[in-house]
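First comes the structure, then the notes that go with it.
Missing here: one protein chain of the complex. Every other protein chain is in place.
Just so it is clear, A and B label the chains in written order, and each chain counts residues from 1 on its own.
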Amino acid sequence: MTESEVRLIDEKGLRVDGRRPDELRPITFKIGVLENANGSAYIEQGKCKIIAAVYGPHEVHPRHLSMPHRAVLRCRYHMAPFSVPDRRKSPAPTRREIELSKVIREALEPIIFTELYPRTAIDIFIEVLQADGGTRCAGLTVASLALADAGIPLRGLVAACAAGKVDGKIVLDLNDVEDKEGEADLPVAYIPALNKILLLQMDGILSASEFKEAINLALEGCKRIHSLQVEALRNRYISMEG
Amino acid sequence: MSVTPQRSVISRILMEDIKRLAEQGKRVDGRSFKEYRPINVITDYAKKADGSALVELGTTKVLVGVKIQVGTPFSDTPDKGILTVNAEFLPLASESFEPGPPNEDAISLARYVDRGLRESDALDFSSLVISPGEWVYMVMVDVYVLDHGGNLIDASTLAALSALATTKLPIYELTDNGVEKTDETRPLRLTHRPLSITFAVLGDNLLLDPNINEENAIGTLLSYTIFDNEHICACQKFGPNPLSLDMVLEGFETACEKYKTLLDLLYREAILNGE
Partner (left out) sequence: MTNRIVLPGDVVAEGRFRIGENVYRLGNKIIASRVGLARIEKGVVSVIALHSFYMPQKGDTVIGIIEDIGITNWSVDINSPYVAVLPATSIFKRNFDPVKHDLKSELDIGDVIIAEILQFDRTIDPILGFKSREHGKVKDGLVVEMTPSKIPRLIGRKASMLNMIQKKTGCKLFIGQNGRVLIHSQDKAMIDLVVKVIRRIEREAHVSGLTDRISKMLDEGMERRTK
């Protein structure tokens, strides 16, 4: 393995962007940002900028995609060509986008009351406008708000956050540099209402105890992000109701 | 766009049986929750490939072929070889597999197998360089699913590791106008041995190595790729069922135990050299 010229944690224990190991990047939400979508929300998490839109429930065409006893979910995670420094040439979805669309959909399946809307589809679109690490987590977090904004009945809100290992230390909410140069990345999605994990992935190298530490830290991050979601939705309600 | 898949039709009776037995700690085929089905590994199966292995795991059959090519390295890793993993769910393997380019399931599987090999640095990519910045070895791993009997993940990683362990790397030489293949080969050096251990997630229970009925009835898998001594290099939940933290940590422990079982099998078959 080549030596990493980048030191990701300095002598004071601070990371490349000045954060402590267990610190989240600054997060802001805006809810109801799109006119046409039934529900929408926008997140800025550090330098990530992601927008989510929800349409539905509505009838499905072609009909053979629909299910007789429940709504189907159609989920698209997509990165804008200008979201990363090397502009993407092909509009076709990458293998990564295909995989992430699937894991995000699977994270949302158990929390939406799909059985209330047979023969319909609920469409969830996540567009990454600017990427800086942790986009699948931020995308899932903001999609959850868009679903609530659309009035789709949910078992609860979903918050997602990654933990990882950087310069030998377990840290929370990796940015792009930390993800690329670090030793491990563990994205997790969590629903506080049910106390369940909905998305779990890991790549890198972790020992058994590091794995345990990282997953606990990620869950802690999810809980903090959930508080921010709650605050954003409440403020939205208050501003709308006068 | 990812769309909720149509469920395979599975008889309600079978589904009830699986659930009822699981409550008593049992499974329909008589195995315990932590037992693998019979495993058979045949290396050097596809003679035209540089390396190959056919794995039979219960009724699941997966063939992995390894082809070695040469090419230019990626600009950000000029001194490392290249690995690509592709998976094909052949239509002959299951009624639910349609002909066409790999769908999201095949892509997810390929990427998961890839992560296990890549993150553990199993192939010692620095040793796959012919001329830094110009010519490196490209290891193409093709996962061919021939018969879907459940748990394609473990069958695939086992076949991939076995194929790589027995691959004969054709040696290329630098010449004045590029590279030339010599007649010599050398074994591919494996610095680590990543293997996945996969469970079906049924409520609060983890069922190791689900067969096709269990997989169709339950719909969600949790996989850990373990290498060396209780280290993990990849982990993923496939499917919608939610997990509890305790279950995830317990699953890790069981995965580490079963990793040893799988390694022992590969030593016995002389696919890997015991330590």
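Heads up, the rule we're going with is that a residue touches a chain if its C-beta (ideal position, glycine included) is under 8 Å from a C-beta of that chain, and two chains touch if they have at least 3 such contacts.
Predicted model only: the values in this text are computed from it and were never measured.
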| item | value |
| --- | --- |
| Among shown chains, those touching the left-out chain | A |
| Among A:Ile27, A:Ala150, A:Ala163 or A:Leu199, the residue in touch with the chain that has been omitted | A:Ala150 |
| Chain A residues that touch the omitted chain in the full complex | 38-39, 56-59, 68-69, 113, 116-120, 148-151, 153-157, 191-194, 230, 233-234, 237-238, 240-242 |
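The working rule: only the chains that are shown with their structure count from here on.
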| item | value |
| --- | --- |
| Between chain B and chain A, distance of the C-alpha-averaged centres to the nearest whole Å | 27 |
| Residue ranges of chain A touching chain B (in the complex, touch as defined) | 1-2, 65, 67, 72-76, 95-96, 98-99, 101-107, 109-110, 114, 184, 186, 191, 194-208, 211-212, 215-216, 219 |
| In the complex, chain B residues that touch chain A | 1-4, 6, 79, 104-105, 107-108, 110-111, 115, 119-121, 126, 220, 222, 230-245, 248-249, 252-253, 256 |
